[in-house]
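Now for chain A:
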Amino acid sequence: MAQPKIGTLRNGKVYRFDPVEVAAHWVHTISFFALLITGLVLFAPGGAGWLAKLLGGVNVTRLLHRVFAVPYALISLPLLVFFSPRGAKEWFREMFHWDKDDIKLMMGYFPEILGRHADLPEAPKFNAGEKFNSLLTLFTGIGLTLSGIIMWWPQSFPQWLVRLAYPVHDLAFLGMCSMLCVHIFLSVAHPKMRAALEGITTGWADAEFCKEHYGKWYKKVVTKG
Partner candidate 1 sequence: MRVTRRDFLKLSGVTAASAALSQLGFAAPAVAKVRDFKIREAKVSPTICPYCGVGCGQLVYVRDGKVVQLEGDPDNPQNQGSLCSKGAALSQVFDNPRRVTKVLYRAPGASAWEEKDWEWALERIAENVKKTRDASFIETQPDEKDPAKSYIANRTEAIASLGGASLDNEECYLLTKMNRALGIVYLEHQARI
Partner candidate 2 sequence: MAKTLYIDTSKCMGCRGCESACKQWNDLPANIKGDLKGEKFEFLPFNGTYQTKTAFAHQTYTMVKMQELAADDGGVKWLFGKRQCMHCAEATCMMVCPVDAISRTPEGAVYLDKEKCVGCGYCVQNCPFNVPQLDYNQKGIGIWEKKSSKCNLCADRVQNGLIPACAKTCPTGAIKFGDREEMLALAKERVEQLKPKFPGARIYGEKEVGGTVLYLLTEHPGYYGLPESAVVPWQVRFWKYFARPVGELAVGGGLLVILAGLFFNYVMPAKETPHHAEGVK
Partner candidate 3 sequence: MTNGWTDLKETDCALIIGSNAAENHPISFKWLTKARDERGAKIIVVDPRFTRSASKADVYAPMRSGTDIAFMGGMINYILQNNLYWKDYVVNYTNAAFIVGEGYDFKDGMFSGYDPKTRKYDAKQWDFEMEPQADPKAAPKAKTDPTLSHPRCVFNLLKKHYSRYDLDTVSRVCGTPKEKLEEVYRTYAETGKPDKSGVIMYAMGTTQHTVGSQNVRSYAMVQLLLGNIGVPGGGVAALRGESNVQGSTDYALLFHLLPGYINAPNANADHATLEAYLKKETPKGGFKTNTPKWVVSMLKAWFGDAATKENEFGYHWLPKKDPKKNYSWIALFEAMYNGTIKGLWTWGENPPVSGPNCTKEAKAMENLDWLVCVDLFESETAAFWKRPGADPASIKTEVFLLPACSSIEKSGTVSNSARMTQYRWQAVQPMGESKPDLDIIYELFAKIRELYKGSKAAKDQGILNLTWDYGHPITPEAVAKEINGRDLTTGKLMTSFANLKDDGTTTSGCWIYCGMFPDENKYRAMDRDPAEKAKGIFPGWAYSWPVNRRILYNRCSADPAGKPWSEDKKIVWWDPNAPGDPAKPEDGPGAFVGYDVTDFNKFLKPEKSAAAPFIMQVLGKGGLYANTGMNEGPFPEHYEPWESPMKNAFSSVQLNPVVKVWEPDKQGSPDQFPIVCTTFRLSEHYQTGTLTRNQPWLAELQPYMFIELSEELAAEKGIKQGQKVKVSSARGEIEVYAMITKRWKPMEIDGRTVHCVGMPWHYGFAAIAKGESANVLTPHIGDGNTMIPEYKAFLVDIKGV
């Protein structure tokens, strides 16, 4: 069966992401979580001793951390770029394109998270929060990957760089974590934003939700398309 076009409206749902985009998101998510958990054992082993035990000890955890680092670093992004150039293009364009509305949206986000109403401008395919999240994901991902490579093979790099890799890795991971908190909360626990989860899981998102949250995109792609 041919893939529906992005923006197709069917049974009250809008086709928002193709399977490659969905896969890329989840490969990234799973590997990141795996790295997060295994990394925590290495980052705060004293506090995460039980976790280390659960995972088969520090040594196994260390191995797992490296095992998951490979898909994390090598799969998601190439997958998106090579198999859904359209999705990649959209994502990149959106993430680097910020206008006044985005800023305004960003500013009004906090009450929204708290479930309060804010009079927000309409968003394109990705709203400002998601854009910010994307940017952070991309750059911390690069940071984590590069510093991770250096930490994996310290002998191959100058010592100052190796030493620098540690704070970089930590900073990137902690920064990403803080964003992650919000991201997960919104997608899983927030009463109104939860619908987005369906979109990134099945590719189809509730049309009303989309209309409200991605007004510009909805108008441009769904309504006109």
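Just so we're on the same page, a residue touches a chain if its C-beta (ideal position, glycine included) is under 8 Å from a C-beta of that chain, and two chains touch if they have at least 3 such contacts; residues count from 1.
Selection rule, in plain terms: all candidates are chains of the complex that A comes from, given by their letters.
Bear in mind that the values here come from a model prediction, so they are computed numbers and not experimental data.
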Next item on the list: Pick out the one candidate among 1, 2 or 3 that is in contact with chain A within this complex.
Entry: 2
Checklist line | Contact footprint of candidate 2 on chain A as seen in their complex | finding: 12, 42-46, 52, 58-60, 62-63, 113-117, 119, 151, 154, 159-160, 162-164, 166-168, 170-171, 173-175, 177-182, 184-186, 189-192, 208-209, 211-212
